[in-house]
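Right, I'll just put the structure down here and ask away after.
This view holds just a subset of the chains, kept in their places.
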Amino acid sequence: LEKKERVLSLKEKERVAWHEAGHAVAGWFLPHADPLLKVSIIPRGVAALGYAQVQPHEQALYTADQLNDRVCMTLAGRAAEEIVYGVVSSGARDDLERVTNYIYSQIVKFGMNPKIGPMSFRDPSETGNTEKVYSQTTAEMIDLEARRMVKEAYQRTLALLRDKREQLNAVSTRLMEREVISRDDMVELVGKRPFPERLTYEDIVQESPSTTTDADDAQAEAAPK
Amino acid sequence: LEKKERVLSLKEKERVAWHEAGHAVAGWFLPHADPLLKVSIIPRGVAALGYAQVQPHEQALYTADQLNDRVCMTLAGRAAEEIVYGVVSSGARDDLERVTNYIYSQIVKFGMNPKIGPMSFRDPSETGNTEKVYSQTTAEMIDLEARRMVKEAYQRTLALLRDKREQLNAVSTRLMEREVISRDDMVELVGKRPFPERLTYEDIVQESPSTTTDADDAQAEAAPK
């Protein structure tokens, strides 16, 4: 059951650096994204090739704005790859699974989509059935809205990163040099975040011992299920 | 299995106050809603961020009017958030699950929808099957009616709360000050309910020891399954 650690080729490492820089830079300039702690391109475990770690504080409520910014920050790794290479890779799969979950939750669980309206549906597995609780036509409408939302979010993310291309270059270069960069590096490279953090970095490092978890897990922990 | 109690941020607490004030004010002015006992924004357990508690008396029959008012009162938390913030949150999920259940029950279980007619269908789980007992086309018709009904109810709720915006402000402010308010506070802040209670408050406090349960559970208890 053990599995040896991956060794990335240089080409792969570069792609990972651009990918993680994408997450970091987009998150930095999205007003509702969580505060960033660390970015790394040192592979961890069998799956993670790198990570952009945010503060894993608990949150009781998520506004639609926060969920949308989270979607964009999660898409930003793929978007950076597309901007830099033109060709995307399989490395964004975990990000896209999370994005798909956020988008569908907004529509199906949190009743945030105007077409479907303020309703919340259970999954088949919650009902002891195997069929969707709604009709195929409703399922189609949900899929259409999900596709529209994810494409809009992706366009927004591409536009943001193209606008911040220099910052993206700077973060990616630093990542290739040092493999791990901190929030201080980010401030040095791209300036302070242009809006107040929901929780400041100072609160975080005081309050709780900084747990260095995988960025994905950290996001997932705070994420609506 | 234990889970530490949530501590809400101030911003979250404010949103919860508006949300619960929405339930309380809407229920106060909906003629068929249950009598209110207490409103609180002190989180309880792992899920409830606040509650608007109604009297959990047993009821054998529900008229369509009562079910409709219950839907509106349950939507009023989300509606208050939309009115105040413009942006909704994930905090209404439990409300929306209950609303979805009420609406679909009216159509599928209680035969109250004129398009579907006076029929009552079993869930797949009740039949030992996993497929709907009716066709996909009927499922689509049911979904369409449900969406129409929930949107109409939501519009009605928004209109009611906009009409009672001052009362909403007063209740929300008092909730932020005291965290818990009683029926007497409500009378002081918004006046007596403009129609006789189905059961008066006096009946309730005499008759049965006031059980302080979560508002959601209390509603659920009296709700048609």
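To keep things simple, chains are lettered A and B as they appear, and every chain counts its residues starting from 1.
We take it that contacts are C-beta pairs under 8 Å (C-beta built on N, C-alpha and C of every residue); 3 or more make two chains touch, one makes a residue touch a chain.
Note that the structure is predicted; figures quoted are calculated from it, not measured.
In this structure file the full complex is assembled from 6 copies of one chain, 2 of which are shown.
One rule holds in what follows: only the chains that are shown with their structure count from here on.
Its C-alpha atoms fitted onto subunit B, subunit A is found rotated by 60°, rounded in steps of 5. Note: centroid distance subunit A to subunit B, computed from Cα atoms, is 34 Å. Interface residues of subunit A, counted against subunit B in their complex, comprise 58-65, 67, 109-112, 116-122, 127-131, 134-138, 198, 224.
Here subunit B touches subunit A in the complex through residues 6, 8-9, 11-12, 15-16, 43, 49, 75, 78, 85, 87-93, 96-97, 99-100, 103, 123-125, 130-132, 136, 139-140, 142-143, 146-147, 150-151, 154, going by the rule given at the top.
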